[in-house]
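All remarks here apply to the structure that follows.
Of the protein chains in this complex, one is absent; all others appear in place.
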Amino acid sequence: MQKTMNKDLQQCAKECLDCFQICSETFYQYCLVQGGEHTEPKHFKLMQDCINICRTSAEFLLRGSDNHKATCRACAEICQKCADDCARFNDPQMKACADACRKCAEMCKQMSQ
Amino acid sequence: MQKTMNKDLQQCAKECLDCFQICSETFYQYCLVQGGEHTEPKHFKLMQDCINICRTSAEFLLRGSDNHKATCRACAEICQKCADDCARFNDPQMKACADACRKCAEMCKQMSQ
Amino acid sequence: MQKTMNKDLQQCAKECLDCFQICSETFYQYCLVQGGEHTEPKHFKLMQDCINICRTSAEFLLRGSDNHKATCRACAEICQKCADDCARFNDPQMKACADACRKCAEMCKQMSQ
Partner (left out) sequence: MQKTMNKDLQQCAKECLDCFQICSETFYQYCLVQGGEHTEPKHFKLMQDCINICRTSAEFLLRGSDNHKATCRACAEICQKCADDCARFNDPQMKACADACRKCAEMCKQMSQ
C-alpha cells in the first residue's frame, strides 16, 4: 500500500481480520461438528459477537476512520472475553482461536488509547 | 415476536436500522448527486462510519447479545457526531438524516448504561 | 425520501431488512432457547446464510447499485430455501419467519430480472 497508509492501522486491521477468519472457521466448521459444550448458547453467542465486532473494527481501520478508537475499544473488550471463553476448552483448535482473540484484543486495546 | 424478546432491545434495534437505512439512502442517492460539500471526504467518511456502526449495533441487539452495551456505546458516540455534521446542511434531506442519527444516538446512549 | 429514490428498490430493501430482522431475532432468541432440531447445523447454517444475504441485498438496494440484480438473485434463491426449511416446523414463530423469507424471496426474484 502507498506511503500515506498508517502502518499501525494496517497492522491492527490485519489482527482483526485474522481473528474474524479463525473464529468463523472454528465456529462453523469445528464447534458445530463437535456439538456439546462447543455449541452452548452462551459460547455460541460470544463467538458470533467476536466475529461481528472484528469485522466492523477492521472496516473502520481499513477506512482510516477518525472513529476507529470507539470500535477498537468495543473490539478489545469482546475479544478478550472470547479469548477467555475459548481457553477453557482443552483442544488445539480452540487454543488457536483463543490466541488469535488475545492478539487482536491487545492490539485493539493499544489502538483505542 | 414472542414474549421472551426484550422490548428495549427491539426498539433500539429499530432505531439503528432506521438510521442505517436513511443514512445509506441519503448518502448514495442524494449526497452523491449533489456533490460539492455533500461529498467532502470528512463528511463522507463520517456517514460511512455511521452506516457501519448502526448495522453492527442492530446485529448485536437483534441477537440479544450480552455485549450490546459496548456496541451501543460506540454507536451513540458516532451517531451523535454524524447528527451534528448533517445538521450543518440547510436542506430537508440532511435534516431528516440528522434527526434519525440523533434519535439513534439517544436510544443507544440509554442502552449502553 | 426525495423523489429521485426508486420506489421498487426501496420496497425491496424493506423486505430484505424485515427478513434480516425476523430471522435474526428468531434464530438467536427463539431457536437457541428451544434447542433440538431448531439448532441442527443444517438449519442453523441456512438461517445464517439468509440473515447474511438479506443484509447484503439491502445494502446494494439502499445504495441504488447497478449491481443489485446479482445480489437479489442470490438473495431470492437462499431466502426460498430458508422459507421451505422454516415451514417444516409446527410453531407460529417459525411460520412468521417462513412468511418473511417467502415475501423477500418473491420481491428479490422480481428485482433480479
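By written order: A, B and C. Residues from 1 in each chain.
Heads up, the rule we're going with is that a contact is a pair of C-beta atoms (placed from the backbone, for glycine too) under 8 Å apart; a residue touches a chain by one contact, two chains touch by 3 or more.
Predicted, not measured: the structure shown is a model, and the values here were computed from it.
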| item | value |
| --- | --- |
| Contacts of the hidden chain among displayed chains | A, B, C |
| Residues of chain B in contact with the chain not shown | 28, 32-33, 39, 41, 44-45, 48 |
| Hidden partner interface residues of chain A, rising order | 1-2, 4-5, 10, 13, 17, 21-22, 24-26, 28-30, 33, 55, 59, 62-64, 93 |
| Where the missing chain touches chain C, by residue | 45-46, 48-49, 52-53, 56, 59-60, 63-67, 70-71, 73-74, 77-78, 81 |
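Methods note: only the chains that are shown with their structure count from here on.
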| item | value |
| --- | --- |
| Centre-of-Cα separation between chain B and chain A, whole angstrom | 23 |
| Gap in Å, rounded to a whole number, between the CA centres of chain C and chain B | 22 |
| For chain C, residues that touch 2 or more chains besides their own | 28, 33 |
